[in-house]
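A single protein chain has been omitted from the complex, and every remaining protein chain is retained in its original position.
The letters A and B name the chains in turn, as written, and every chain counts its residues from 1.
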Amino acid sequence: MSQINSTVVTRNTEQALAQPTDWFTVLVKLSPKLLLLLLVVPVFGGLIGVILPAFGWAPVLNQYNIGLQAFTALWQTAGIGQMIMLSATTGFISTFVAFVITLMILAAFFNSVWLARIQQILSPILVIPHAAAAIAVGFLIAPSGMLARLISPWLTGWDFAPHGIFPHDPYGLSIIVGLTLKELPFLLLMALGALAQPELGKKLRQQHKVALNLGYCPMTAFFKVILPSLYPLLRLPLLAVLAYASSSVEMPLILGPNTPPTLAVAIMHWFNDVDLNLRLKASAGALLQLVVTGGILALWLLAEKAIRAFFSDSLTNGKREYGGAYFQKLTSVITLLVVIFISLALVGLVMWSVAGFWRFPALLPDTLTLLHWQSAVMQMGTPLINTLVIGAITTLLAIILTLLCLESEQMRGKKVSGFISFILYMPLLVPSIAFLFGLVLVQQLAQQSLAELSHQSSNVKTVYINYINVIITHLLFVLPYVFLSLSSSYRQLDQRFAIVAASLGAKPSKVFFKVKLPQLFSAILIAVALGLAISFGQYLPTLLAGGGRISTISTEAVTLANGASRRTSAVYALMQMLLPLLGFILAWLLPKFIYKSAQR
Amino acid sequence: MPVIKFFAIYCGKLNLENLKLNFGEIKLSRLTLLLTVLFTLTLMLTLMLTLSVSAGEVTPSIKSNVKSSIQSNEQAEHWQNIESGGRNQAVFFHAWGGDPQINSYIRWVAQQVKAKYNITLQQVKLTDTSEAVSRVLAEKSANNNSQGSVDLVWINGANFAAMAEHSLLLKNWANKLPNFALTDPDNNPTVTLDFGVPTQGMESPWGQASLSFYYDQLATTNPPQTLDELLAWSQKNPGRFSYPKPPDFLGISFLKYALVVLHQQSDERIKAQLYMPATHSVTQPETSPAASAVTSPAALNNRDLILQPLWDFLDEFHPHLWRKGEYFMQSGVEMRRLVDDTELSLAFTFSAPEVPAAVKRYDLPPSIRSYAMRDGSLSNTHFVGIPYNASHQQSAQLVANFLLSPAAQAYKQQANVWGDRSVLVHAILTKEQQALFQTEQAHPSALAVNSIKMTLSEPHPSWVKAIADGWQARYGVSQ
Partner (left out) sequence: MQPSLQINNLQLFRQHDLLLSVNEQINGGEILTIMGPSGSGKSSLLNWLTGSLPSAFHTTGEVYLNGNEITNTPAHLRHVGVLYQDALLFSHLSVAGNIAFAMPASNKKQRLEKIDDALEQFGLSGFGDRHPDNLSGGQQARVALLRVLLSEPKAILLDEPFSKLDVQLREDTRQLVFEQIRYHQLPALMVSHDHSDAEAAGGKIITLAG
């Protein structure tokens, strides 16, 4: 046997050496390393760029006193405890509520046509950027918002907006509402995506039927049979949602309190403060944010363990009915409320964007006008072009890199390593506020040394460097989604097509371009639309990496969100929604006209 | 809404784990498809059209009045150098970007300087001017002394004081701008003093502002005319007034108005402290123990002495404010929106013409009326400065000079453009130039001409930080 083994090894080595080395193969083989580089360097560079200043070492600021001063300053900040609590509770509660509603919808409508319908109604929210969603929610729940107008003055007697606490309530309830509404469709789609996997989905649906035949009520059957298999597939998306919710800035900035704000928002203010020493405090705050986010991730996992331990016995206790009918009704009501809430928010947004005078408590504007659209579109030129150019370049890069990586996966005959999969998720799990500041400092440092190297060419356009920075940072958030979206389609491609094509004499590059890409055409277009949507929605990365010089529709929308005019703000929020929508419409239309010419 | 419905159906098929879409399942009529295509095309076309129109918008070309104001050949030569050197470049104008109207005015300026000098003026929209200050400071500490990213910055007060203190501004240029003479600087100290600090040619005046108030006459018919009346009014109309959270410019301005008014009856010696740097005994002895021994206790610790009346006033005032003074709006513009929402019935602004302009754009109800407080209006001038390390200093000066031109100042003063008061002195302009400033009949919501009877000078800029810090410590964290 040992003899055979040694021959095997030799043979394999020969085979490896005999591989052809055309440009395409080389590119494909390099791509996973490139992917790794593009993700690891910014995230780790950014983290280092935060850790060093937090401990007092910041060459950019001429600070070299290693020590804990920044942490002391952080700890002495008024209301730091409240900031931490606000970040942790809004993140945890919103994720928990979204998760519970997701489960209730899944359980109540599993194997029902309503599941698909609810998914259809909720999924457009997925592509609405957080800022736009926050603006819409803020408009709805404000004392003068649609909700109050609906019941005034006939029910309440309010002739003027009442004294309310929403949005910006000190308990962060507005943030929780906003985040929950954004996370719910995401989690639901993730769960349905997992259930759509051919084998797993079929198996689970059959198991569900078995449980029904054994006399379990549908909801009980879901919780006792489906959930234990489904949950592991939802864990990573859940953790990503938790990490995001506890550290995002758009929602708390637009909907949150300011005495004090959430930790992430405070960090952002410190970083932008005129007093540069506050940057050290901001860095220390970024590390604290990491701890807070890590803490609630740990808390979630702990709660998961506790729940599992607590309910493990009841899985097999034989009880088949826990008031399923009651919960089913409750779920219908909750779902209906969510849908009404979202519809009202959107209707309100559209009306504000075309409203003339619209005094509280009138339900409809007195007059309609296109003035706000006209003046906004006039001012939108540069931000719009920036948004489109940055989105297009970022998405193109992400698609190319993803396709090459997936091709290399097939060339090597095994999936990308677990390490790469982990790294792919990293920008989603590490709070962006924690590494983005560091990244900006590192980029500034690089820019300076670059400027010193090429001192004579003083007209090195810093704008272009800003553009590149923004694109690199966007790539961090676009790549994971594009990869997730393309990989399943790519892996599900029938390998035999490639074998047939190769056996017909097609080179690997021809197989890739002429056989695989056309087959993936619509999947690629959807990945493009998704990538564009993610890039269009980025606020903090654009603001920081662009040094505030690159304005996009998102940065404008957030700047104007708490501004003077609800009408202008509504126009920008709608623009933010329309742009990704256009991408998806194109992704839907193009395959109808391309590669279908032979159909008859 | 076929589009929305399609989108719902469409997205229903979308999920991240398994994005294989089965388009065959989507049954849409050809008509719907056609409509969708048409909608998309129309939207794109509209966008492109509006963009091209805005880019090529025709505006009357402005004749420069450079020649008339140049007095000596030397100066003429200096300016000619700038004119020739500053052409064909980019200028990054860092300016607070929270007001679409102002942004729109800056875009107009960009079109003008493009036509005049082929200068590409790009506004970097700040949410707070301190962002620009910290950027220049960061560049200085990084030894970037000639390739700064900020070419021109809209500035005054504390930010100017900070930049001047750290020598972050180019000196002695503003007074050489040809159009600067039109501000009659010898007889008009407001254009050379920024919150009491001499500008030394580091910044060029751009506009003037006074704190004026406006109210919703459907909500209240007798708005308060003094600070005392404001307190009484708030007690009668709880929750209908507030001010933006410091360090917001407008919020601080309101507090300064209150501070100055509260000291109107104070002893002259105490009142004088308002126009001197704010000091605080805890930090002082460490730096100069010898000096502190000779200064009087009052000057040593004027901060608490001066500010205590303000805190006493606010302690009484806050419970009657919007949201009981537990939450404050982020910015001054948000306050205007809250008036439109009818949450507030009374508000204030540093730019009175903003009010009728907002009513015309439907952003305020037609029942709004403006007025000035009887116990005085806080007044100041705002400027543009050029950082010492700006990449395009000459181009920035060309822009600053254009901002001072009668055409630009007159256009800016128009209520439907921005409505910011001109810094030029009317009397020394030519007849033609004066004609530019004539306006149509005043809007009912506009501040009546000459309604400001008494102006209050801005306290020394160091008080801004003292007020902001003290405020943050007392009211920054709600209990």
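For this structure, a couple of remarks:
Keep in mind that, in the parts below, a residue touches a chain if its C-beta (ideal position, glycine included) is under 8 Å from a C-beta of that chain, and two chains touch if they have at least 3 such contacts.
From a predicted model like this one, the values you see are computed outputs, not experimental measurements.
Under the touch definition stated at the start, the shown chains contacted by the missing one in the entire complex are A. Here the missing chain is touched by one residue of A:129, A:508, A:547 or A:580, and it is A:508. The residue from A:33, A:209, A:412 or A:592 that touches the chain not shown here is A:412.
Contact between subunit A and the absent chain runs through residues 1, 4-5, 7-8, 11-12, 14-15, 18-20, 412-414, 494-508, 510-511, 514-515, 518-519, 521, 595-600.
Assume only the chains that are shown with their structure count from here on.
Centroids of subunit A and subunit B (each the mean of its C-alpha atoms) stand 35 Å apart. On the side of subunit B, the complex with subunit A involves touching residues 3-4, 6-12, 14-21, 23, 33, 36-37, 40, 43-44, 46-47, 50-51, 53-55, 92, 97-100, 103-104, 107, 122, 124-128, 130-131, 133-135, 137-138, 141-144, 146-147, 149, 159, 162, 219, 238-239, 245, 322-323, 326-331, 333-334, 336-337, 340-343, 345, 358, 361-363, 365-366, 391, 472-473, 475-478. Residues 60-62, 78-79, 82, 116-117, 119-121, 123-124, 126-127, 142-144, 160-161, 163, 165, 168-170, 189-190, 192-194, 196-197, 257-260, 272-276, 355-360, 367, 369, 371-372, 374-382, 384, 444, 448, 451, 458, 460, 462, 481, 484-486, 488-489, 492, 522-523, 526-527, 530, 547-549, 551, 556, 559-560, 562-568, 578, 581-582, 584-586, 588-589, 591-592 of subunit A are the ones that touch subunit B when the two sit in their complex.
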